[in-house]
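Other chains of the complex are left out, but the ones given are in their true place.
Going in written order, the chains are labelled A, B and C, and every chain counts its residues from 1.
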């Protein structure tokens, strides 16, 4: 099967890292294709950038030429999943939701640890609307931006691992969801510090997407995610303008 | 003061009707300026169209030249309000939220009556995230599209009024919020049939916007609605491409 | 238009301060009339005093001779609003609810900062029943009584501002509602310390009341707030005994 995995920002290097992480857990026979939006922010850290990403991802996906069996939207707490579900019939999997859903099979409660404080509300909203918030112990942030993560990875690992530890000890989380990507050593450090399972959203989403495809399940078209009604729409795909 | 009121679809006639409704209740000295997005759907009835509207409205607002004191987003259950709040410092008022908030001062519970069934979930989600859902008795749809509303207004009035009546009698609503615009006779018919207060979102939003401006209150910039961080963003404003 | 604003305690000086605060934000042409109950406690800090205030306020309002367009009940977390709604047809606005409702347009969550710890539960209950609690980050108290507020205003300002700061930093509030009246410097100090919008209940309530009157909206009489059925009632108005 073929799965499209869409980055929500315009940084190609991140798309590559995401696709690589996806491939690492994909089944033999599953092809992973990374997509980078043609416009938007170099990193998504707020509602404006996330709304722009929503359209940019839809834009990129609908213009994709070729067959595919599922789409993964690879951003934490981002807008847009519902729009993709309307435009497509194949399953659409949001990594925030896949991670939470997976974590709930492993412990009674989970916490998400993310980068900037300002992205916490977006992740919470996504979990609330996704019906996955009841067993969320907390969404914590390390206070570091994506950029700082790259410029000082060691400090970033410690900052995030420290928040994970607080989540386990203070918020009583039993599983940690890493709400940011790209650091192999991060996962190891959190496991070492906290002694709890750590879920990576991209990898969880690949499993969910493959599972839905294997079961022949597709998005319900009966109401919320019905195809858009025929009407005059301009400016979409945006890049076609 | 000057208030921008942004239609979420590209139909100029609707923008005019909305602005007119707003002016009908604006205080002397308040200037209402209607904005029509430069791209998007001719009517918003689902997530894809709503996400597109979110960006189109932000696009139109940020390119507006001149001063203004508040912005109203005039769509029921639409995405985007949080993005505008990040981009601006003046208050941003969503009509779905303004209507619900107003209705709650008038009765113990309210129902929203809207057009198509598929827009019900969007309205519910907006109310849930807005923290205004606890006293929502129901969101009901007449099953008629915006277009049908225009082509057969008499039948539309009866269909919507009938749902309002069910909301009052079955769902125990004490106030009705009209989740669609443009029909003066609709409000009268619902009042006649149901004997309960009827709230129009646009008019409620004008009052809320004026109130916030008068009190000198602006959007909190401390976390969720902080201005976007400086970074490379492409494709926005979209119409500048 | 004419708005009655009823103090919940018997201290005339507070009524004056409340009416003055209301007038400061009322539109030209709006007359504000302050009412002091003829019986009850000199300050309301608990359920017994609040229940007594509920009756005392109704008593005072129904005996008011002359026309009026709306009534504001000026107490934080006090009982009685529903009773007034039954007795009257004009809108009745509770300042706790008006403040919360207003705060929700400005940030994702708000906290109320009040005086004594024992009034916290009353405010919480009012917000829960009002359907305005979902986005309430916390209700915090400074531990100072109304009397101490007056005798040592400087210390009071610092104590309340300190709680506001905790609300923003620990409870993640993005807006502060001041659950006590009468200190101009308090608002400034909180804004300075916390950098978030600060909402004053009396002023918010004036805006809500004016808005409802302008829109011609009145209390729903269909069920919860229907006029009392004709029956034998003694002891009310109490002051007529």
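Here is the rule we go by: contacts are C-beta pairs under 8 Å (C-beta built on N, C-alpha and C of every residue); 3 or more make two chains touch, one makes a residue touch a chain.
Predicted, not measured: the structure shown is a model, and the values here were computed from it.
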item: Copy count of the single sequence across the entire complex, 3 present; value: 6
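The working rule: only the chains that are shown with their structure count from here on.
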item: Pairwise touch network: line, ring, star, complete, or other; value: line
item: Geometric centre distance via CA averages, chain B-chain A, whole Å; value: 29
item: Mean-CA-position distance for chain C and chain A (Å); value: 44
item: Chain A, residues touching no fewer than two other chains; value: 121
item: Interfacial residue positions of chain B with respect to chain C in the complex; value: 25, 27, 91, 93, 97-98, 101-102, 104-108, 130-135, 168, 172, 174-175, 194-197, 199, 203-204, 207-208, 210-212, 214-215, 217-225
item: Touching residues on chain B, where the partner in the complex is chain A; value: 10, 38-43, 45-52, 54-56, 58, 79-80, 82-83, 85-87, 117-118, 120-121, 125, 128-129, 145, 223-226, 228-229, 231-236, 238, 241
